[in-house]
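This report refers to the structure that appears directly beneath it.
A protein chain is absent from this complex, but the other protein chains hold their places.
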Amino acid sequence: MWLVFKEVYLKDLKHSFRDKDVFIYTFVVPALLYPSLLVGSAELVMFKADSESAKSITYAVSGPTDKGLEQIDAILQKRKHFKKVETKEADKDLADGKVDAVLVRKDNFIELRVNQLLKVATLASTINDNVSAAYLQELTEAFASKGFAKENSQGFAIVSQNITASGNTQKVAGSLVGKSRLNKLENLSPTLCLLIFSLLMLGLGAAYPSIAVTAEEFERNTIETSCLLPVSRSMIMLGKVIAVSTFAAVSGLVNFVSMYAVAALVLSQAKLFPRFTGEHLAFNLHWSQAIGLVACYLLLALLISALMIFATSFCRTVRSAQQWTTFPLLIILLLPPCALFPNLELNYRTMWLPILNCTLMLKAIFSGVPFNYTFVVVTYVSLAVSFAALSLARIFLFEQVDPGAAFGRAVDGLAHKIKKKETRA
Amino acid sequence: MKLQVENLCKRFYEPARGEFYACNDISFEVGQGEIFGLLGPNGAGKTTTLRVISTILKATSGSAHLGDIDIFKDPDAARRAMGFLSSSTGLYERLTPREILTYFGRLSGVAEPALKEKIESLFQALDFKQFADARCGKLSQGTKQKVSIARAIIHDPSLMIFDEPSTGLDVLATQSMHEFIKQAKSEGKCIVFSTHIMSEAEKLCDRIGVINDGKILAQGTLSQLRELTGETYLEEVFMALVRKYELVK
Partner (left out) sequence: MNWLNKSFDFAQIKLVFVKEMLEGIRDYRSLLPMIVFSIFIGPLFTIGVPIIAAGQVQHELNERFVVAFSSPPGPVSKYLKGHREFRVVELGELSKEQALAAKQVDAVISVPDDFASLLGVNKGATAPIATLTIFYDGKFARASSCAARLRAVLDYYKEYVVTERLKLANIGLSRPETVYPFVVTPVNKMFSASPFVQSMLVLILVFQAFMGVIYPSLDAITGERERGTLEALLSTPVRRSHLFIGKLAAITVSSFAVVMSTLAGFYLSQFFQIKYFSFLPATLASQLNSPLAVGLPLPCVLLVALMMLPLCLSMAASAMALATFARTVQQAQAYMLPLMLITTIPLSVMALGEVHLDGPCAFVPFLNSIVAMDDALSGRIAPGYMFIAAFVSVAFAVTLCTVVAPVVDREDILFGIEEAPARRFAEQHFGRELFFLCSTIFLLMFYLSQILVLKHHLLGMALTQLLVILLPGLFLSLFWLKLPPLAVLRLAMPKGGILTLLGSLMLAPLSVLLAGLLATLFTKLVPGSAALSKLMEEYMGLNSHPLWLLLIVLGLMPAVCEELLFRGVILSLMPKRFSTWRKVLTVGGMFGAFHMSLLRFLPTGLLGCVLTFLAIRTASVFPCMLLHAGHNMLSVFIAVQMKEKIGASEMVVGLLTGLVGLAIIIFAVRSAEAKEKIS
């Protein structure tokens, strides 16, 4: 029993790795790709940052004004990064790029009209920050001139302290006036992002081997020999899926390591990206967390490989199988990144959704949530889904069930009828 | 037109095996209206020899001429004048035989009205008219082979090169294929084909080249070969030649 599994596993692994070329494109291409992507792009970022800081923001005031709007206008005019522009047709000038933003008085607030989605947040906060800073300055001077301590202008101070178990205590000082800038994305570690992004590479890595163990067997007619073997078909399926997931996990990890190394190097050159430092990539994992992460990653590899095998099992040619891998690939492209939503956590509801639950478990382990019942449920759900997918795949592979062919026949029949009508006419 | 192959060599390299010659100093001639058979076991270098002659592989050394055409120097002209069927050639699974023949006919420069006639006549000659509009993916092995043969000679080439054409054909189909080759011979074509089946070579070939380990051990008409070895049946002739070669080696 065990021997059969081992044989199938080794055969499929060897079959996928038979050429030395395979090593080149599973290891060398990713290792070369990410660094080469970076060459030059760091420079571009610098050019951009430099030209941004040199450029001033143009703004216009449109419609009736009042005291509040005039106050802001006066402050902005004093700041050297802002330039006021006179405009008659504000929205048209906005569209033409003659002016970056237009201030308009509304009933109970001041509206900042912008036409580019990407600029919205930054422009508003830049203006608000500038106005706040100017106001703070004014306040401090006012208190001082009346003989009070100038610290009066600051109200009080707020410090946020993250007491997370891994020990990287973060202290973030609050802003002095106005809205605070601390975002809730702080538990969005870049390392976790890379890990989740590498799942896509894992999926891509699983795609070809799974075609090789399903559709390609039909194309090369080796499936017949597999059918004739006097061994349990479940064992064959198990061997196949483990081989595919080995390949997938390896290619996912290779990509992750390459991306991580590149990111670490870039961030360590802190001068290029002042807002990030190498510390943002620090792991600080306990050994139990590391084991949990690896286990979770392997579980995901198994699940994704099983889905891939399922999606390709009802194809009879490599070509169609390639197209059908798009479905699982799209799921892998869309679902795992959802785990990065700050409010999405592993709980009694989310633990039932396959793939997402596993990714959430990855996130939970990564951020140090202690072992609890949800982990067990997630493991069982993932195994159950893999089992179901593989069972279906087994039927499509070995029991001569071919849903694709039925569809093809229907279309062919239709085409035939149309042709007949044409010839009659 | 006459095919002349002189001192043809093709060198391969495999890390496991090192360097070796798949064809080693091969020379032969095929006249107009003649059938030349390359007879040899699997891996003897038949396919490589034929591939080199049909310009798909580049010769390491040697020359080949088809009439006035230097095959290696002017491959385009040579391709126009020859039809090649290799043992590993596939078919487009989602096209029908008629579409495939039309495609290759036009690519080889056959003009329209003549092409249609030619296709019909090939359907008749090779006897697969009833499958003309079915997808190739659904055809039997034998019919596929017939389509491949038809594909190779759609442009009426003066040199026909067949690499093991009877693979996958049943007795009846083989028979009609043989008839077809004889017919082509009577039309004055040069025909080179390779086989590992003795009876086929015996029945069909005007001259036979026995090939083993990349070398032509002997060539001539069947009677010449019989004289050379003193054996009667081709099978024994072949065995005697191979044995002699092994001894020399």
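Lettered A and B in written order, each chain numbered from 1.
The rule is simple: a residue touches a chain if its C-beta (ideal position, glycine included) is under 8 Å from a C-beta of that chain, and two chains touch if they have at least 3 such contacts.
It should be emphasised that the depicted structure is a prediction, and the values quoted were computed from it without experimental measurement.
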| item | value |
| --- | --- |
| Residue of A:85, A:131 or A:295 in touch with the missing chain, whole complex considered | A:131 |
| Contact residue for the chain not shown (choose from A:3, A:228 or A:411) | A:411 |
| Contact with the hidden chain (one of B:36, B:104 or B:162) | B:104 |
| Contact residue for the chain not shown (choose from A:77, A:116, A:288 or A:391) | A:116 |
| Interface with the unshown chain - residue positions in chain B | 11-14, 18-19, 54-58, 76-77, 79-80, 82-84, 86, 88-95, 99, 103-104, 106-109, 135, 148, 151-152, 155 |
| Those residues of chain A which, in the complete complex, touch the missing chain | 16, 19, 21-22, 25-26, 28-33, 35-37, 39-41, 43-44, 46-51, 54, 68-69, 71-72, 75, 91-92, 94-95, 97, 103, 106, 109-121, 123-124, 127-128, 131-132, 134-135, 138-139, 142-143, 146-166, 170, 174-175, 177-180, 182-184, 186-187, 207-208, 212, 261-262, 265, 268-269, 271-272, 315, 317-320, 322-324, 326-327, 330, 341-345, 367-369, 404, 407-408, 411 |
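Following the convention adopted for this analysis, only the chains that are shown with their structure count from here on.
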| item | value |
| --- | --- |
| Chain A-chain B separation of Cα centroids, rounded to whole Å | 57 |
